[in-house]
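A single protein chain has been removed from this complex, and every other one stays in its place.
Here is chain A:
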Amino acid sequence: MEYLLGLGDDALVAAQRLGEWVTVAPELEEDVALANIALDQLGAARLLLGYAGELEGAGRDEDALAYLRSDREYRNCLLVELPNGDFATTMAKLLLLSAYQLPLYAALSVGADERLAAIAGKARKEVAYHLDHASLWTVRLGDGTEESHRRMQAAVDELWPYTVELFAADPAAPVDPAGLRSAFLANVEPVLETATLDRPADGWGPDGGRAGLHTEHLSYLLAEMQVLHRAHPGARW
């Protein structure tokens, strides 16, 4: 249940952040692309949270889990809750997230839990496209103008420490995150090289997200996401 919340909250918070770009993306076409990716993540979040609620057996559905938990009850990694920043930061976040989610979902899709395997199998194809999208932009910005290179490098440098949390060992999990790091690096390092970006050195990284200890940014995000449901419980379009 805690593990599923981690997966689902990563996807849900990432979707909410990406959704913030709708109507303000640099180009109309990119606006649609980011909205598509956000909806992919939201779709995965609904399935994962719905399943988590069933396993819990306390009658909480996907909406109860998404809209009625406080920040301390969220289990997402810190990476996804960080503010969007500029477009380079958003692309760096998407690159790191999808490079982690791809081998994760791939491993889960052949796991023992059939329900989770089906969800992961669907999400894996979507995430492969997210990685492709983020990779293309990382290369274009990194190997672009002097200014775009500067911003892309700054974004990767700023976010790199947050990837440490993604691979913290959890032997009890269906897929131990510690085993995913080499696949993650295999997805990211060639992209950084093609983009003429320096791969940041490994070191200390902030963590706590999986235990509910978040940055202040998550509270603001949740406030905006949850206000309608809390003011009008069960409101529908």
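Operating definition for what follows: a contact is a pair of C-beta atoms (placed from the backbone, for glycine too) under 8 Å apart; a residue touches a chain by one contact, two chains touch by 3 or more; residues count from 1.
As a working rule, contacts and distances are computed from a predicted model.
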Record-based protein name (UniProt) of the chain missing from this complex, from "Phenylacetate-CoA oxygenase subunit PaaB", "Cytochrome bd-I ubiquinol oxidase subunit 1 apoprotein", "Ger(X)C family spore germination protein" or "4Fe-4S dicluster containing protein": "Phenylacetate-CoA oxygenase subunit PaaB"
Options A:Glu2, A:Glu20 or A:Asp207, residue touching the unrepresented chain: A:Glu20
Residue touching the undisplayed chain, where the options are A:Tyr3, A:Tyr51, A:Phe87 or A:Phe184: A:Phe87
Touch list for chain A against the chain that is not drawn: 20-21, 24, 26-30, 32-33, 36, 83-84, 86-87, 132-133, 136, 140
